[in-house]
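Worksheet: one structure, shown below.
What follows is an incomplete set of chains from the complex, kept in their original frame.
As written, the chain order gives the labels A, B and C, with residue 1 at the start of each chain.
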């Protein structure tokens, strides 16, 4: 690890490593790793609810380097997403690995004067998704996330994708429900409301060496880069949202005081880069 | 239990029972039961592969009362279905309970001279679905079932629903993979191939009283009744299918010798009745 | 099904069936069924709490044929058990199938003047255990059950099995927490408190034929028979217990008003019989 360093420690030459792969576990052939080398391709269905928590709660969730957005203090979104992932090898043909469901909160914030979205909490049901998230700075935990689906045939077992169509969504972790939402569609919309701001995360990897617990090996604000984002089928309407307290969780500290739009749509993008702020 | 009896033991007056509900657990308010009183509404996406196992293997899987179909000996279908269920209370708004995934095999057979489909093995990932299945005669076990999904926005993370679109599917139970399939779409089709025959099951509920293990309390061939079935978005093409052996499983005894059509489509129906044969 | 019948419809000659096995799914070789022919052997660690719910709630949970116990109205036990099961084939060597965790409530009741224990709600995390339970009359649903374990080596990561040792336990289903308990040990005890009464269940299997929803095919009170029960390592002390409400659940209707003993011990028995009351 003696290569020349950038300000953030980035080396200019590849690490000298016999094992292959991008992430844990590095291995002889390089196919066992949880997150392969990008590009990473994503497509998903989103059910979301706009909400306002108290400005104090929102501010308390921000890392050093981000400030509350004075124009929209306490404003944010709760998103439930059924994702399908693929690396360059058509991972989507192995759905047991490539599909996962995600819940995240995005809160309005400001970074050096620019509006951004901050993700305090995010849950997925898949270890490959958790690994990719950590590398991006998304602080993912494992949870169980479900959203009502719409199907291409009429049925009393599913909602219409149209006026009056209702979609439920839930999050639990460790067998404790953390969030519940319901969205009622009213009209089409050109895009998914929550996507208006760049997402800023706090990439973090601790040190375990005694005396250095408070000096993480990686601790840096990052900005996500979404390549070729596309949305389709977006509907908006009304939404209900509740967060519930549980051991070792702080999501309920961001309890919604009121909700705004509920919405649903489809989304795809690729990831090949990350900006270190 | 002293009410008058039909030939099959059916009583003509309701059972005298203070507890409410249709299935386990009966309870004070009748809302805790796994399967509520019908109607039961279903909507799902199907990925399936037509296959031929050996005539001997197919014949060995048939219960007394069913015979091999001489016109199509060994012919059947493997179906992977992402379901959403709803009783009359819009259960679909609670997706953690109402969604489930299913794998089943249907084999051609004959009942009293009429062509039927026999389901030797079926797996779901949800106890409410297991309970409804047992009541219908579907011999459901718990398994993990996944199929590639298509989304309403272009992406390298998902297949097109069109020529060349590929969909993978897997089944495992107890952490052991039991089946794997891949379908490549070629052209649209008017219906889902596997739905041409009525499904006949063996409804069965054992006795545990010593000396009566071989005298089940319920043991009767049944014919499923699907109300208002609808299909949409069906595509057919080619399919690959493999079954794998595992402890306490016999699915691999029906190993595909060759495959026919692969297909994908959406399906809905309701259930309110069952014919006892 | 035209064989001579007992009062309860039991036949005197074995059913004429080509397929083999005891429970779903019957099959060519008879090894795929969820519950094989008894004997069924069980061994487990129990964490339990004695409690009193309101007499009204306890009475409302009783099926026709059982009455409240006037001597102990509202009294019962909540049990969390880490089980290992084996049929006659040493199933315990395949722990992914043979191990499971269980939560159940037992309430004092009276059957024809005799004290019995009634199980209104029970949850397991394994489909083979669910199948065996249904056959016995236990109205099992799938849940996630966990209890603190003790180990044979000192550690700050586990309690002592001795005075002051504390054990936690939780139940959730569909990602919603339904019960939580904590037990603090004080002194050894000769047996596990909850085992003093025979367990009476309501064995039940519905009919789906239209017009017969209220005439279940099987609906009978049963009494469990535990062969060669053995207990060891029992400690008693104090206990805390909470039930939490959730969609499609009624456990919280039996909310503890106060608790009595907390306890922990090991238990084994076999099952080969069931008494139909």
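Here, a contact is a pair of C-beta atoms (placed from the backbone, for glycine too) under 8 Å apart; a residue touches a chain by one contact, two chains touch by 3 or more.
Remember, predicted model here, so these are calculated numbers, not experimental data.
*Asks:* Taking the 3 displayed chains as part of a homomeric complex, how many copies does that complex include in this file?
*Replies:* Taking the 3 displayed chains as part of the assembly, the whole thing totals 4 copies.
The criterion applied here is as follows: only the chains that are shown with their structure count from here on.
*Asks:* When subunit A meets its copy subunit B, do both sides use mostly the same residue numbers (more than half shared) or mostly different ones?
*Replies:* Same: most residue numbers at the subunit A-subunit B interface appear in both copies.
*Asks:* Of all chains present, which has the mean Cα position farthest from that of subunit C?
*Replies:* A
*Asks:* Whose Cα centre is nearest the centre of all Cα atoms in view?
*Replies:* Chain nearest the overall C-alpha centroid, as shown: B.
*Asks:* From the mean C-alpha coordinate of subunit B to that of subunit C, what's the distance rounded to whole Å?
*Replies:* Distance between chain centres: 28 Å.
*Asks:* I'd like the Å distance between the centres of subunit A and subunit C, where a centre is the mean of that chain's Cα atoms.
*Replies:* 40
*Asks:* Return the distance between the CA-based centres of subunit A and subunit B, expressed in whole Å.
*Replies:* 35
*Asks:* Got the subunit A residues that touch at least 2 other chains?
*Replies:* Expected reply: 144, 170, 172.
*Asks:* With touch defined as at the start, can you tell me which subunit B residues reach subunit A in the complex?
*Replies:* It comes out as residues 39, 41-45, 82, 84-86, 90-96, 98-99, 144, 146-149, 151-159, 166-170, 172, 182, 230-233, 266-268, 270.
*Asks:* Mind pulling up the subunit A residues that touch subunit C in the complex?
*Replies:* So the residues of subunit A touching subunit C come out as 144, 170-172, 175-177, 246.
*Asks:* Give every residue of subunit B touching subunit C within the complex, in rising order.
*Replies:* 1, 3, 5, 7-19, 22-29, 31-32, 34-35, 37-38, 57, 60-64, 94, 96-97, 120-122, 126-127, 130, 134-136, 139-142, 174-175, 202, 204-210, 212-220, 247-251, 253, 271-276
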